[in-house]
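Then we have chain A:
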Amino acid sequence: ETSGMRIALSNNYAGNSWRQAMLESWQKVTSQAVADGVVAAVDTFTTADQEVPTQAAQIQNLILQGYDAIVINAASPDALNGAVKAACDAGIIVVSFDGVVSEPCAWRVAVDYRQLGQQQLEYLAGRLPECGNLLEIRGLAVTSIDNLIHEGLADGVKTHSNFTIVGEATGNWDQATAQRAVSTVLPSLPEIDAIVTQGGDGYGAAQAFRAAGRDIPIIIMGNRQDELAWWQEQRDANGYETWSGTIAPGISTLAFWVAQQILDGKEVPKDLTVPYLTVTQETLDEAVANTPVGGVANKEYSQDEAIQAIADNL
Partner candidate 1 sequence: MTAPTGTAIELSGVSRSFGAVRALSDVNLLIAEGQCLGLVGHNGAGKSTLMHVLAGTLRPDQGRIAVGGEQHDRISVHLAQKLGLRCVFQELSLCPNLTVAENTRILHPSIKGLGWRQKAGKLISAMLDRIFPGHDIASDTVVSDLSIGRRQMVEIARAFTVSEGVLRLVILDEPTSSLDATTARQLLEFVREEVRTGVSCILISHMLGEILDYSDQISVMKNGQLVAFGPVAQFTRERLVDLMSGGEHPDRAARERSIRSLADAPVAVRAQEGGQGLPFVARKGEVIGLAGLSGHGQTEFLVRVFEAARARRADVTVAGDVSFVAGDRQADGIFPLWSIANNVAVGSLPALRNGLLLSGSKERELSSRWGRIMGIKAPSLDDEILSLSGGNQQKALFARALSTSSAVVLMDDPMRGVDIGTKLEVYDIIAEQAAGGRTFLWYTTEFEELEYCDRVYVFQNGRIVGELQGQDITEAGVIGSSFKDKDAA
Partner candidate 2 sequence: MTTQAVHSGRAQNLASSSRQRLLRGALPAVSLVIVLAAIWYFNPRAISYFGLNLMLNLAIPVALATIAQMCVMATNELDLSIGAFVGFVACVTATYMPQEPLLAVLMLGGGVLVYMLAAVVIHLRNVPSIVVTLGLSFFWAGLAVLIRPIPGGAAPGFLRDLMSFQPPLIPMPVLLAVLIAGTVHLILMRSSYGAVLRGVGGNARAVHRAGWSILKAKVAMFALASVFGILAGMTLVGVSSSADANMATGYTLLSIAGAVIGGAEFVGGRISPIGAVIGALVLQLASSALNFFQVPFLPGGRIPQEWQVGAQGMFLILILAARVLISKAEK
């Protein structure tokens, strides 16, 4: 019974399409939940910058506001631990998703990023049986997500030793940054057969190749609409084939239901892993059709799906 309880979302950034989709899904699902009387109130708080201390301060304020649970998309896995611990000490349930926190008292909802990295190599091994030069686009430096995907990719290269990573660029999961970074390394690189990415950066890489006037290799895509639309366009024009795998922004709604279930007294494991969202050549048309222009391919969770996901992880 959680109808009297209040839940808050602590978010540290709202400036890109993924975060906007995440917030929109959250808004949609939680306002329905409030209307249905499942919980008393759900409030959303976003900080002005992507700063750890600001978010920590925000969490400390949420403690003062007396929320029953706080759902966090964290700016840092470790540096918020002080604030998260304070929340737990105050008897508040803390659920983190996407950017998860390492404080043991909190719950974590995430995808298996390492697996996501390995999977990219699996796909490429199927496409390029002989061998290949890879360009790796990294995400935001010093984040655990970037690190996990990177390790996954490294594992993949170890398994499929005919691949070599010949270059690396830091794209910060952002198309403009990725375009710029790829442009700086491109002139010095040999023929590239494929680009392994972390999502949000594939389209920028394609733009960089276009600007340099080079043939576009297989670029593993994220789930942004521009990436998918470009892929569809290329497929229609020249039969371009690739694969996409990332975390769906709707994972925020799963975190919400997890928090609600915990408040309800259900047993929930501290670590919840859900499958990442994939788009393949077959599902591309469907994915593009379901994604708003400029938005992100998404999946939102209902309460039942969430209960199922919890059960799967037990």
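In picking the candidates, the idea was that all candidates are chains of the complex that A comes from, given by their letters.
Everything below uses one rule, namely that contacts are C-beta pairs under 8 Å (C-beta built on N, C-alpha and C of every residue); 3 or more make two chains touch, one makes a residue touch a chain; residues count from 1.
Note that this is a predicted model, so its numbers are computed, not measured.
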Every option in 1 or 2 belongs to the complex, but the one touching chain A is number 2
Interface with candidate 2, chain A side, in the complex: residues 11, 14, 23, 27, 43-54, 56-58, 60-61, 63-66, 75-83, 85-86, 102, 141-144, 147
